[in-house]
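One structure coming up, written as structure tokens, with questions to follow.
Here the complex is missing a single protein chain, while all its other protein chains stay put.
Here is subunit A:
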Amino acid sequence: MTLTEPSSPVPTSTQRKLSTAKAMVEGIAQEMERDPGVFVLGEDVGSYGGIFSSTTGLLEKFGPQRVLDTPISETAFIGTAIGAAVEGMRPIVELMFVDFFGVCMDQIYNHMAKIHFESGGNLTVPMVLTTAVGGGYSDGAQHSQCLWGTFAHLPGMKVVVPSTPADAKGLMISAIRDDNPVVYLFHKGIMGLPWMAKNRRSIGPVPEDEYEVPIGKASIVRPGRDVTIVTLSLSVHHALDVADELAGDNVECEVIDLRSLVPMDTDTILESVGRTGRLLVVDEDYLSFGLSGEVIARVVERDPTLLRAPARRVCVPDVPIPYARSLEYAVLPTADRIRRAVLEVVTA
């Protein structure tokens, strides 16, 4: 991979703009039109349109045969998606909040992720499991986690996490077309929801045609010479805000949006750290045994001399997400925490 190669269509200012939620739905709709085997199921995905607007308008467009509201029975309906995928359909199944994975994890990691392997490659499970992640709006410890590291830890499923409207559409199309199970985690804070404080980048240019953003290719969303910030999802935007601000102080941050955990684009990380010599990982998932440790380990395993200063990480310290706003923002990877960490890394 070269650093100059655009890994997704570069939107221009003349393009129409969409929220991430609408871009995601547009990707699903275009694939449903293209492939009659694609269908959507899950809780409140029908007339409600997904509680985070991830399926808005699909029922009206495709009808109840292809957009199926399910009972609150995650084990049964995620298993249903698995069986349908094994028989050649391409289901998109929504687990409303990632925090609910405990009620259905067997279907996800023992069935969805293992059938291809256990069958010695004779069966494929081409499905997408979508789920909402992330906090920042006082939804408490059972509705605010990211947990992508948990899925990435368990072999057999790809794990993608978009941060922009254009990527949300392109990654969705890639996920639907992929012959593997893909877990697609969307952060509530990037969706551009009308009832949530909006991130300014949650509405952006999105090409109208169908296009794929390849799974496994990170994006250098801002080049810089002084420090590599490896991150994903909502934290990309916080990192960009910090980078903009610190540029005035002559600190140039390179911001890498991973876009997928499995597969992870290690090469892009290594090339960047090779140039900057400094690494900060920002992750809204828990600190220990997760993404941040994995990224640092991959760099150190390859060549510990790449780092001119100790690597740093800004993550959720190992505590459930608190309810009170003051506490929640004390543990989330806010711009303040990222800025402090960048300054520590570049002055070390």
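Quick note on the criterion: a residue touches a chain if its C-beta (ideal position, glycine included) is under 8 Å from a C-beta of that chain, and two chains touch if they have at least 3 such contacts; residues count from 1.
Here is the rule we use: contacts and distances are computed from a predicted model.
Not shown: a single chain whose UniProt protein name, out of "Pyruvate dehydrogenase", "Lipid II isoglutaminyl synthase (glutamine-hydrolyzing) subunit GatD", "Sugar ABC transporter permease" or "4Fe-4S ferredoxin-type domain-containing protein", is "Pyruvate dehydrogenase". The chain omitted from view is touched by exactly one of A:23, A:40, A:115 or A:255, namely A:115.
Considering the whole complex, the residue from A:47, A:73 or A:288 that touches the absent chain is A:73. Among A:33, A:179 or A:303, only A:179 touches the chain left out of the display.
Taking the complete complex into account, residues 65, 70-71, 73, 75-89, 91, 103, 106-107, 110-111, 114-124, 126, 155-156, 158, 179-180 of subunit A touch the chain not shown.
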